[in-house]
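Of the protein chains in this complex, all but one are displayed in their positions.
Chain lettering (A, B and C) follows the sequence in which the chains are written, and residue indices restart at 1 in each chain.
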Amino acid sequence: MGKILILYFSRTGNTRKMATAVAEGVARVSGMECRVKSTREAVAEDLTWCDGVAVGSPTNFGSIAWEMKKWWDEVPFDLWLKLDGKIGCAFSSSGGWGGGAELNCMTILTILMNYGLLVFGVTDYVGPKFTAHYGAVLAGEPRAEHELESCRRLGQRLAEFVAMHKEGRTDADPVRQIYPREPR
Amino acid sequence: MGKILILYFSRTGNTRKMATAVAEGVARVSGMECRVKSTREAVAEDLTWCDGVAVGSPTNFGSIAWEMKKWWDEVPFDLWLKLDGKIGCAFSSSGGWGGGAELNCMTILTILMNYGLLVFGVTDYVGPKFTAHYGAVLAGEPRAEHELESCRRLGQRLAEFVAMHKEGRTDADPVRQIYPREPR
Amino acid sequence: MGKILILYFSRTGNTRKMATAVAEGVARVSGMECRVKSTREAVAEDLTWCDGVAVGSPTNFGSIAWEMKKWWDEVPFDLWLKLDGKIGCAFSSSGGWGGGAELNCMTILTILMNYGLLVFGVTDYVGPKFTAHYGAVLAGEPRAEHELESCRRLGQRLAEFVAMHKEGRTDADPVRQIYPREPR
Partner (left out) sequence: MGKILILYFSRTGNTRKMATAVAEGVARVSGMECRVKSTREAVAEDLTWCDGVAVGSPTNFGSIAWEMKKWWDEVPFDLWLKLDGKIGCAFSSSGGWGGGAELNCMTILTILMNYGLLVFGVTDYVGPKFTAHYGAVLAGEPRAEHELESCRRLGQRLAEFVAMHKEGRTDADPVRQIYPREPR
């Protein structure tokens, strides 16, 4: 079984809804065990347990919410040098398009890289002119189908990479998938 | 007269259309002289001439088009240490939302900072859930009114800052403006 | 009088020592009033008071210390759209060279841009192969002369820009200075 952690902080509920959609995407890949936890619930053992992690935080003033940064500064502090090679990705909701959600995803990925994780974005387009190249990004609440699908696709890709890299399942290789990945 | 340079590279025409809208925004502030030039036209003297510059490049594979980077690597090479204190900002069109336009704007601003410029984004929302906090960002062609307005507002803000900082015109201070700057 | 705020968070004392050196650099420019405050001391009024701000945070796991992010998420929350046009810069100490101090400076500048500030780095080299293009960066404690000078030069440049842009003092223009700015 591949093991996936979805770790989020949410104030308004938007990022929590994104986390739920990410989990739906993970469930598309067989043989995955998934924990969805907020920063209030997650402990260091959740990180050591998982093969891959998706981290979601609202974009506050262009960057990571302090509550999520506090979690990474404090909770897994002693795990540094013990997490190398796990797989990670990011998602974020901002107040508006152009409001920094991409930059926040890169800040989250920077933290994950500091802990030794391999990080990625989604190459696929999930709708016309809509992608998640550096993580799933939204303005406000996820509502439209393509917005939800960008979160699901992120979770699906994370599960595919975990299956592929941690369990040698070449059937999970994204390059071999037959679902549509290109813009129409 | 405040002097504004709008420097762009465009392959499909999208970034050129954004440049035109940025110029319209500059024209909203009185007493501004504005040059709009592509990387094929602009020379080093355009940079020494201007008080402020808006730089636009398509987002290609998540970052600046090589043609625009080549311009900055070569054309103003000898101007380093001679441009400090000028004002700069960025705009970019990407293939899709979530496709890296914010990251590209930050790469552009990084180059401008290397040349000593003071760089900024637009705090204002120009429509529901639509802003330009790190530069004007679009997916594809600028079409909707709020998309065009994000470009115009970027040019307007650049002109306001030039008027304010270079000419001491407190009337141009964005904080004193009466046009709507907040989300509805 | 130009007004400068130096805002820092320090756990080990390294960032506090950098803040002191930044203040020494501010003092090189005549007619500047300077407040040096930690996140525990600084209030929203310090931001409205100042013309320019230098923000320093240790690099923790490649990004801003949560304590500094918490300050920006909470203390000046109501000042958004009221700070546009002030001038800002960053400084940071990391555990090691290559450890993310540049990335952390860019995260700090991202937050400042979100609040509408004009941000900058230092073009000058302050010693052989030593600069502060995106803010003053160090590994550990500031000790060597060029390390301290990078902090001082940041403060000096901030004061020069405040004098130049806020008070129209062309004598403060960095381009006109006679101290050595180029690598030897």
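Simple rule for what comes next: a contact is a pair of C-beta atoms (placed from the backbone, for glycine too) under 8 Å apart; a residue touches a chain by one contact, two chains touch by 3 or more.
What you are looking at is a predicted structure, and each value in this text was computed from that prediction instead of being measured.
All shown chains touched by the missing chain in the whole complex, by label: A, B, C.
Here the missing chain is touched by one residue of C:Gly56, C:Pro76 or C:Gly99, and it is C:Gly99. Among the residues C:Thr39, C:Thr131 or C:Gln156, only C:Thr131 touches the chain that is left out of the figure. Mapped onto chain A, the footprint of the missing chain covers residues 80-85, 87, 106, 110, 113-121, 123-124, 133-134, 161, 164-166, 168, 173-175, 181-182.
Where chain C meets the omitted chain, the residues involved are 62, 95-103, 106, 125, 129-137, 139-140, 150, 183. For chain B, the list of residues touching the undisplayed chain reads 60-67, 69-70, 72-74, 100, 103, 107, 110-111, 113-115.
We adopt the following convention: only the chains that are shown with their structure count from here on.
Taking each chain's centre as the mean of its CA atoms, A is the chain most distant from chain C. Between chain B and chain C, the centres computed from C-alpha atoms are 24 Å apart. A straight line joining the Cα centres of chain A and chain B is 31 Å long.
Counting partner chains per residue, chain C has residues 110, 113-115 touching two or more of them.
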